[in-house]
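With one protein chain held back, the other chains of the complex are shown just where they sit.
Going by the order they are written in, the chains are A and B; count residues from 1 in each one.
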C-alpha cells in the first residue's frame, strides 16, 4: 500500500517501540501492533509481557480480562494464559489442549519504553536493538525527557517520510524549530546496512524566536541537524548549536540536544508515535534553561501529527495519487526502500491483510 | 461469515422475535431484520403490521412516513400501502401498477412480543412457533417480566454462542448469577430436531451474594440450570433452586425461574436481543422477593452485550481468527451446526450480501 508497492505493509521481524514503561502495569492494556491486537501487562515481579490480545477460544479481547499472578485471565470463559502464552487453566475442563495458547511477543524494556518483536520469536535478537547507552538514554548523566506518545491517524510510513525530509521544518514548523535556512541548506546523505542518515550544517543561522526563547540562544549561530533512520521505525539524531562561524570539524557545541522518534504501525492506516530527547551534560549550562515552554514543544509534534492525519484523510477519501519526487526526497526514498526491502525479505504472511492492499496508482494507470 | 462457513448468514424461513409489543404503535417504526429494513405499525384495530421498510418507488424509508387508517403512507411521494403490502393509492396517477407493492412479513403477536417470518410468507406456519402457554409466558398465574431489549453491536451468532456455553457464567457474570461451580459442573447435552439442550445439576452450590440477595436464597443450595436452544434464535430454560442434598429425580424446587432469550439478526454485524423471565407460582413464596434489585439484573445482560460488542470489534479490526474448541463447546458447536444446516437447506437468496461474506480463515491458511 502507498507509499510502498501494492500489498506491502510492514516488516514483522524487526524491533518496534510498543509502549512507554509507565503505560504498562498490572492492569491489562490493549494496543494494536502491525494490525494485530496485543495485550500488555506486568508480572508480579514487574516484568512486562506482551501476548496476542485475542483469546483463541472465542475471540474475546484479553485486554478486557484481568491479571492474576503472572497470568492474564480471559474475561469471558476464564482461560488463563501465562506470560509465555501457554494456557495454564480452563475452568470448564481439566486438560488443556496444546493448541490453547497465544503468541507471546518478545518484549524488551529499555530506559522508559519497551520494544516489541511482532515476527518470529526465535529471530528476536536483542543485539539488534539500538544501543541506548550510546544514544545517551540510559546514561544517568544526561538530561532526558520521558517519551511522549501520540496515536497518529495515518499509516506509519507517512510519519517516517516526515522525519526523513526535514525541509518541512521551514514550513510546517516555521514558527517553532523551523527557519527558512533548513530547507535551503544542502543535505549530506549517508547510508549503511538498515539505516540512512541526513546531516545539515547551517552556517550563521537566524533561529526563530521559539528556539531563542526555549533554548536560550542569543544572536546568530551555526547549527547542525542530524537524523538517522534505523529502519523500519526508529529515528535518532541531534540538534547542535555552535557559535556562528565555527569550524564543523573541530567546534564543540554550546548546546547538544539528542532527538529520538519511534514510529510503530498500529493498523493499516494508523500508527503509534513516541518521541523524546536528551541533552548532553557537557552543554549543561545552556541546556539548564531548556525548554522554557513545554507547551510550545508539544506544538511541534502536534503540527506533525495533524499533517499526517490530513494526508491520510485525502488518501482515504480520494485514493492514492501520483507523487512528484523532489531532490529533497532522495534521502526519504532511500529510507522507504530500506523498509520495502525488509518487507520483501520476509515470507508473505498467511492472511496478512496489509500485504493484499489496494494497488498503487502510478501516472494515469492503475498498477495491477 | 464467522462463525459459520463463508457466505452463510442466517436462515430466512424461520420465526424470529422482531419487537416487544409496546414498541409497535400507530406511528411507524423502522427496524432492520436479517439485513433488510422493515417498518412496523398497528392498524386501527390494533393489529401489528410488518412491511418492507423501503418504498419501491424511490427508496424512501416507510418508517419515516405516517400511518393513515390501516395503511402506511410514504413521506416522499405519498404512495399508500395497505397492511397486506398492496399499494392502494398513488397521488399522481389513477391506476396503481401491479408491481407497486411491498412485501408483507408474516407477524404473530404472542404475549408481550411479536414474531416475524423473514422468508417466504407461504411457508410461515404458526405451528412452528414456541408454545407460549407451555413456556409459562401466557399462563396468567405465572409471574412474568416484560421483555427487555438491547441492540447488540455484534453478529447474532456470537450471542447464540454466548447462550450455548454457560461456562461463561463463572467468569463474565462472576459477581451476579455466576459462581465457580457452573463451569466445573458436568453438562448433560440433549438434542432433537432443530434444538439442543444443556442441563447442569450443581450440588451444594455456594451462590453469589447477588443470587442470595436478589432471590432470597439462604445457605448452600442445589441448583439446576437448563437452557434449550430452538434454532435459529430462541433460548428457553430454567434456573431452579433446591434444598442442598436434594434428589434430582424427585425434589421440588424452592424457586423455579424460567428464562427466555430471543436473538434476531439485524444487520450482518448487529443483532436484536430480547430477554425475559417468569416464575412458577408454585414457588411464589420465595419468588415474591425476586428481584430485590432490578438494576443488578440489568447488569448481567449488559455484561453479555458488552462482551459481544468487544468480540465483534476485534473481528472488524483484526479479521477472523483460528478458534480453539474446548470440551464445553461441544454443545455450542452442535447449536451452530443446527443454524448452519437451516441456512444450507434454503435456496440462496439473490443479492443476499450475508451469503457472500469474507472467507473464514482456518489455521494459517485463508479458506477459499
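Please note the rule applied: contacts are C-beta pairs under 8 Å (C-beta built on N, C-alpha and C of every residue); 3 or more make two chains touch, one makes a residue touch a chain.
Keep in mind that what you see is a predicted model, and the values were worked out from it rather than measured.
Trainee: Which of B:74, B:116, B:207 or B:254 sits in contact with the chain that's absent?
Mentor: Checking each option in B:74, B:116, B:207 or B:254, the one touching the absent chain turns out to be B:74.
Trainee: Considering the whole complex, which of B:61, B:85, B:309 or B:325 touches the chain not shown?
Mentor: Within the whole complex, the residue contacting the unshown chain is B:61.
Trainee: Can you list where chain B touches the absent chain?
Mentor: 32, 35-37, 53-54, 56-61, 64, 73-78, 90-93, 97, 99-100, 267, 350-351, 353
Trainee: Write the list of chain A residues that the hidden chain touches.
Mentor: Within chain A, the residues that touch the unshown chain are 161, 165, 167-168, 170-172, 180, 183-184, 307, 310-311, 313-315, 317-319, 321-329, 361, 364-366.
Keep this in mind: only the chains that are shown with their structure count from here on.
Trainee: When the centre of a chain is set as the mean of its C-alpha atoms, what distance in Å lies between chain A and chain B?
Mentor: 46
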